[in-house]
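Structure below; questions to follow.
Showing just some of the chains, left in place.
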Amino acid sequence: AADSTIKVGYLPITHAAPLYIANENQEQFMQDGDIELIRFGTWIDLMDALNSGRIDGASVLFPLAMKAHEKGIDIKATALGHEDGNAVIAGPNIEQVEDLKGETVAIPHTLSTHNLLLDEMLENAGMNYSDVNVVEMPPAEMPAALSEGRIESYIVAEPFGAIGVTLDVGHVLYQSNDLWPGCLCCAMVFRQSFLEDRPELAKQFMEGYAHAGEHAEYDLDAHMNYLNVDEEALALSLEWISYENLNINREDYEYMRERVLQLGLMEEPPTYDEFVDTSLLEETQR
Amino acid sequence: MRKILNVLIAFIVLIVIWQSVIWVGGYEEALLPSPLSVASGIVEMVITGTIFEHIGISLYRFFMGYGSAVIVAIVLGLILGRSPKLWGIVDPIVQVLRPVAPVAWTPFIVLWFGIGNMPAIVIIFIAAFFPVLLATVSAVKKVDNTYLKLAENLEVKQPALMYKVILPAAFPGIASGLHLAVGTAWIFLVAGEMVGAQSGLGYLIIDARNALDLDLVLAGIFFIGVLGLSIDKLLGLFESWVGKQWGFNR
Amino acid sequence: MSALVQVKEMSKSFHDNEVLSEISLSIEKGEFVSILGESGCGKSTLLNVIGGFEAPTSGHVLMDQVPIEKPTRRAIMLFQHYGLLPWRTVKKNVEFALEPTISSATERTKRANEYIQLVGLEGSANQFPAELSGGMQQRVAIARALAIQPELILMDEPFAALDTFNRYYLQDELLRIQQQEQTTVALVTHDIDEAVYLSDRIIIMDRNPGRIKKTIAITLPRPRDRSHGDFHYFRKLIFDTFHFGRNELDSDYHI
């Protein structure tokens, strides 16, 4: 029975929505097994579980998964989690990027698209990465930290940007597509051993995942089963996000790989061919 | 009687101080909730029953971790306390591992013990293990030589020597280690749940904090304090029960 | 009667510090021997060697002609602070001594009760040692030692912690029981009266290094009267032995 269960890890964020939908509708696709979704509190707890093989796959920050691959963990990115939907939220004292000079900005992880977005934003404003004080923090803590004054701004996965806005602790400074159109944020990754040992199960899962992408924007109830968020914030956050095309675009990947190298976050990030395997996704789309 | 009165006075004093801080400092409700709103938070948690789920999970983790730590540590401690040479080698290892916060081991805990309840249980195990081990070893080493000579004289052999003489003679020392460990372990359970877990009292606090419900944070702290105290008292009762069986209290 | 214990030219050192030097003595079956001496003269060490708790550095210690190599149930030591197990009741303390040899619980209880009765503690059988006075605790220890029916009982200042009145009483008790059971006793003390009152023979020890200074046979009939003139004869005899020794050692004794 254990062998027919796919264990997939996630953090309760809007970005992992295809997983929720797939899980809700699993009898439709999963003839040979079950999905078991496992929730984590922080990215690093999730990575520990993925790296040590306690889960088969996860919806995870793209650069973090690349780093794991670089470290020798054999995983493959099979699809995106979503497109767009990363807002830069700033406290009431911040009107423009320049106001952030010397202030504290929170990101979920150094190895996150959000970190790259921050750099992108600072660069656009003619500032340096070192002009702000960057801290890492679990996404859920950010609105609270902003309201307590521990940080002046944060960039993170949804719905926490939207929560910050609806709680009125901050406002949107930028949306990700203003800064970097087509940025890759979250990836659906699997352990290579899983893809090899149970290809049929993987295929069925990916079918469900792709299908879910088509519903994720509308099925608010499914979200609410997995997220601790009120409807207002969720609705706002879904306005910012899109799940239509979950394919991993080669050019976008190459751009991110370059940025990662520029920032010195990795030494040898895997190439597209080494790390990305969208064959299953493409199969379902055919 | 006197004691109950004292507890009552204590709580009134505490609430008065708390309320006056709010008045004097002029803190907003959102930043420092009033006793009343915390009380209503507590009542709400009890009525909806959510609190009992979290308490149940925390207690389950606590007793699994603490219980196994106590058993392993006492058995090891009895052996190591009786073999000074072996202890001479194990001691430096323990000394270096002990000051490391149990949560620091998380990556390896996940590697070996998996996910779910296990990390929290293992963290408590580590938190409780060292105090009990050290207390047991030192209690065994301090067992009055007279008892050992007596046993030798009466030709009491192992394992009777261990459970008839050494264990009861070392019991008061072990008990104080158990006491110490119960406090540390409880504190670390909550601290551990605040970092990784998705349920339990520690998670409750983090969750309330993330939702900016500071009144629920204080309500959670209230439950943690009261439960921690109860566990401590329970252990005290158990100890004095064993002590009575063994005639230690007069 | 033949000698139960024979100590032959026995010396004992702790790390080059000679504590006992060339001790020779023998203890007959049924005899009551006291070892008397100042603090630090090695009385306890001598008793420990006879009991098999310490090995002699040189010389021989024999029991029934066989070298003593480790403590056995044949020679039971009564410890200075009674050595009762505080977590066991009086009865269980006595039974503790019987557990290695008597497997039947009822048999053990029977024997324990017998000896508890002998020392007159049947009313306290279910109390813990801490609930008893010092004198009663010592009686439990005696009952426990006797219950094993050892050939030899070794006592290290058994009454030192008791007040005079309890001490007198327990000395009488000990003599009564010892005569009834015909046990051989070797007793260490620094109380001259006690030694004279109890012993068939007193071995007086000297210090630095510990050695036998004099052996005095107490020929008084029993029961002895502590205020009788003959009693004081022996008292004075021993007193003078020490007074002489005192001046000799005065300088280092008071430091």
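Which chain is which? They are A, B and C, in the order written, and residues in each are numbered from 1.
Criterion: contacts are C-beta pairs under 8 Å (C-beta built on N, C-alpha and C of every residue); 3 or more make two chains touch, one makes a residue touch a chain.
On a predicted model such as this, the values are computed, not experimentally measured, just so you know.
Q: What stoichiometry does the whole assembly in this file have, expressed with the labels used here?
A: Tallying all copies in the file yields the formula A x1, B x2, C x2.
Convention: only the chains that are shown with their structure count from here on.
Q: If you take the chains that touch chain A and keep only those that also touch chain B, what is left?
A: Both-contact set = empty.
Q: Among all chains, whose Cα centre is located farthest from the one for chain A?
A: Looking at centroid distances, C is the chain farthest away.
Q: In angstrom, rounded to a whole number, how far apart do the mean CA points of chain B and chain C lie?
A: Once rounded, the distance between the two centres reads 48 Å.
Q: What whole-number Å value describes the gap between the mean CA coordinates of chain A and chain C?
A: Computed from C-alpha means, the inter-chain centre distance equals 83 Å.
Q: Spell out the residues on chain A that touch chain B in their complex, using ranges where they run on.
A: Going by the criterion above, the answer is residues 38-42, 45, 48-49, 52, 54-55, 140-141, 143-144, 147, 167, 228.
Q: Quick check on the complex: what are the chain B residues that touch chain A?
A: My answer: residues 106-107, 110-111, 114-115, 195-198, 203, 206-207, 209-212.
Q: Where on chain C does chain B make contact in their complex?
A: On the chain C side, the touching residues are 51, 53, 70-73, 75-77, 79, 81, 83, 85-89, 96-97, 99-100, 128-131, 148.
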